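This report refers to the structure that appears directly beneath it.
Of the protein chains in this complex, all but one are displayed in their positions.
Think of it as A, B and C in the order they're written, each chain with its own count starting at 1.
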């Protein structure tokens, strides 16, 4: 399961999609909206995606993780639209027979997602709106 | 939240206990009962704990993780009693401001739990019952 | 030939468009498309950092375009 969604993400649904019975180890990453960013308080975030390409790139990342770390199943859900403080922006779940691989594969997926997947976030703060550019 | 429980573990409950609003990154580990162990099919597991000491040791491990990786909140739930294939044996959830720390802290907690926390599992397989000794 | 250009995030806000059709000479490259965008939409030139995707795959400036391609201007991503 790979989805770009405007609906609230249900963590259990993503976990269920990554975990067949007897999956062994499941590693999950949940990213939520913080109220502070680079030293200043923010009110909320707005996420925008190029959804078809985002889903395609996430699929490629998942395929790479499957090859490298014996991943059995993986699920990724990324939210778009307006997000309030504390809301979930992304959930990644990965199941593997052995736990070390689960952590490594899950971390790889979130790291690569942040690098190459066409999703953007805009911070709405007291001093205005800014498209985040972590690479600047 | 640290618990040794004979009830089915609800993943969301453990995550909620580890995640204040604005927690940033949450890493979760879920360990489930596999149908194969060291090359042979198993029917089910039985977990036994020295519950008071297990909770105390897990608390110590969590405190160490908090110091090392800026963990804000952590929650650990370990099941005891009879577990069927596919059921959840343990859930660990850790929240940190930055994601690398969340993965490292979560992996540290499960690794140390397996090393020093007085919990035991017995595999019930076609050829009999065996207390698992991973350290042998 | 005709291509579709998609804009997102800061690129969308600068151009005021999320999508536009563009007519290009045969065998034009990504670079030629960028040059045309810059002259037609001066505010686009204010987007300093971006990648280009052609049919949902990142592409070099030298990559040739084809009729019907979907081109996307990808500002620095910040998902997760």
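Going forward, contacts are C-beta pairs under 8 Å (C-beta built on N, C-alpha and C of every residue); 3 or more make two chains touch, one makes a residue touch a chain.
As the structure is a prediction and not an experimental result, all values here were calculated from the model.
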| item | value |
| --- | --- |
| Contacts of the hidden chain among displayed chains | B |
| Residue in contact with the excluded chain [from B:25, B:54 or B:105] | B:54 |
| Residues in chain B touching the chain absent from view | 31, 47-50, 52-54, 56, 78, 89-90, 110, 113-122, 131-136 |
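Keep this in mind: only the chains that are shown with their structure count from here on.
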| item | value |
| --- | --- |
| Most centrally placed chain, judged by C-alpha centres | A |
| Between chain C and chain A, distance of the C-alpha-averaged centres to the nearest whole Å | 26 |
| Whole-Å gap between the CA centroids of chain B and chain C | 49 |
| Residues within chain C bordering two or more other chains | none |
| For chain B, residues contacting two or more additional chains | none |
